[in-house]
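Here the complex is missing a single protein chain, while all its other protein chains stay put.
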Amino acid sequence: MTETKLTARNVDVYYGAKKAIDNVSIDIDNGIVTAFIGPSGCGKSTFLRSLNRMNDTIAGARVTGEILLDGEDIYASSMDPVALRARVGMVFQKPNPFPKSIYENVAYGPRIHGLANSRAEMDAVIESSLTKAGLWDEVKDRLSDAGTALSGGQQQRLCIARAIAVSPEVILMDEPCSALDPIATAKIEELIDELKENYAIVIVTHSMQQAARVSQRTAFFHLGNLVEYGETSEIFTNPREEKTKDYITGRYG
Amino acid sequence: MSNNSTFSSPAFAKRLARRHAAERRFKLIGLGAIVLSLAFLALLLFIMMHSGLGGLNWNFLSGSDSTDPHVAGIWSAAKGSILTMLVTLLLSFPMGVLAAIYLEEFAPRSRWIELVEVSINNLAAVPSIIFGLLGLAVFINTLNLPRSSPLVGGLTLALMTMPVIVISGRNAIKAVPPSIRDAALAVGASKVQAVFHHVLPLALPGILTGTIIGMARALGETAPLLMIGMRAFIVTPPGGITDPSSVLPMQIFLWSDEIDKAFVQNTSAAIIVLLVFLLVMNGLAIYLRNKFEVRW
Partner (left out) sequence: MVDHTVKAFDSEIGQLRGLVAEMGGLAEVAIRDAITALVQHDEDLAGQVVAADAKLDALEAEVDRLAVRTIALRAPMADDLRDVIAALKISGVIERIGDYAKNIAKRVNALEGRYKIEPVTLVPTMAEIAESMVRDVLNAYGSRDATLAVEVIRRDQKLDQFYNTLFRSLLTHMMENPATITSAAQLLFIARNLERIGDHATNVAEMVYYAATGEYCTERDSQTDDTAGAMA
């Protein structure tokens, strides 16, 4: 099932006078993992953040062009960024659980959006989110412990559970494993593989091996441009563009 | 690269010895500075304790001011201080915190806002007697509020304390890492929700510390309260915030002016009480800060 979830057309992103993203058009499909790769400063994180309007929080950031979620322009004045972010969730590079209990971490989103009407419903949402994030068995007996007391890998899974709890349609991940050890990384990659059945996942990563392991489609960014976008297996065995080839074979720079 | 020979040469050893000697010298000087300043403090405390401890009895603590030094007590001044502090707190804390939140989280970058920021920073450095003049002119002369009351005293001190709370509040809010805000926004919280549900609780210890330090300063202020007339001879403790009253530092000042040598003991005792008050407030600051501190 690959119907298109997010479409970007001729998107430019400016930070003040500096152009960070130049004329990028891309289709992100549902049910698969799309990876954004590229050298530092190529704009992949910037573009990711413009998919859920997190760039709105940065003074001087400006996005032109169209980004459509199920056909609706997310930058239209009729689209409320707060509602958008419940549909397009984000997980960050450094795990950032709220300094509250594990329960409260996951409950916050559903609570402010009014997704659970009773304690029982909320408990069910918490359990389901933590289970989907592969964390339930490890924390079910200590839901009132501080979220920050967990290990790095567990914290990141908690952040994923928090994002899932509001039932998003798309999950954006900005280098989710770069602060984690290899075992925690592997667990999260396995989790991403399971999650893709139900969400459209976009992951920004510095590790080409991770992009190769985890994604079905890969987009290579370079200096704000989308250089190549295609099936992951094709990109890594036979890329079309010279720049892509140089980057993935380690001939870059 | 003969590392070995460089590090074992006599020239290197001499240099090393000099560096160690400089470090020892500095440690000595630093220690000396601390000892000197603490010595002065200790001397002050000793003098106060020596002359005042004898006068600290229940009569003193519960009695009101009187022309007779042996009967005079500090209760009315203490009650006046408490009421004034209450008014100051209730006015300056909400104003200061909300102003800090607005300036840090919501205000757009513009010339006007920069002007506001500069003004608030400068207000914190204005001599307190100016606030007294302001209080006299606005609260007493224009608004006709009761002279020498905790209400006016509190209003004046609130004006003085608010900039301190704004500054410490802004620093506390600035210290909250942006990752917390990002996390809240990413889950679909509005800006206001992110600030009040997440940023403020984390900034609270810093805000509280700044508030209590500001309040402690206000507790010891004499000059502005002089201007608004809280130097009268008050015999009965104030019933409410509109009754005329005095404050502790004012009482100390008035007694120190008395010719009767018997008042010396009262003055010293009052100073001890004021110091205890301040110690308690600072202790409260530390306790509250530790209680609300959340590790992230």
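Letters A and B name the chains as they come in the text, with residue numbers starting at 1 for each one.
As a convention for this text, contacts are C-beta pairs under 8 Å (C-beta built on N, C-alpha and C of every residue); 3 or more make two chains touch, one makes a residue touch a chain.
The shown structure was predicted, so the numbers you read here are calculated from the model rather than taken from an experiment.
Shown chains touched by the missing chain in the whole complex: A. For subunit A, the residues touching the chain absent from view are 208-209, 212, 236-239, 245-246, 248-253.
To be clear about the criterion, only the chains that are shown with their structure count from here on.
The distance from the centre of subunit A to the centre of subunit B, each centre being the mean of the chain's C-alpha atoms, comes to 47 Å.
Chain contact summary for the complex, subunit A toward subunit B: residues 52, 54, 57, 59, 82-86, 89-90, 92, 94, 96-99, 108-109, 112-113, 146, 148, 159, 162-163, 165-166.
Residues of subunit B touching subunit A in their complex: 109, 177, 179-190, 193, 197-198, 201-202, 294-296.
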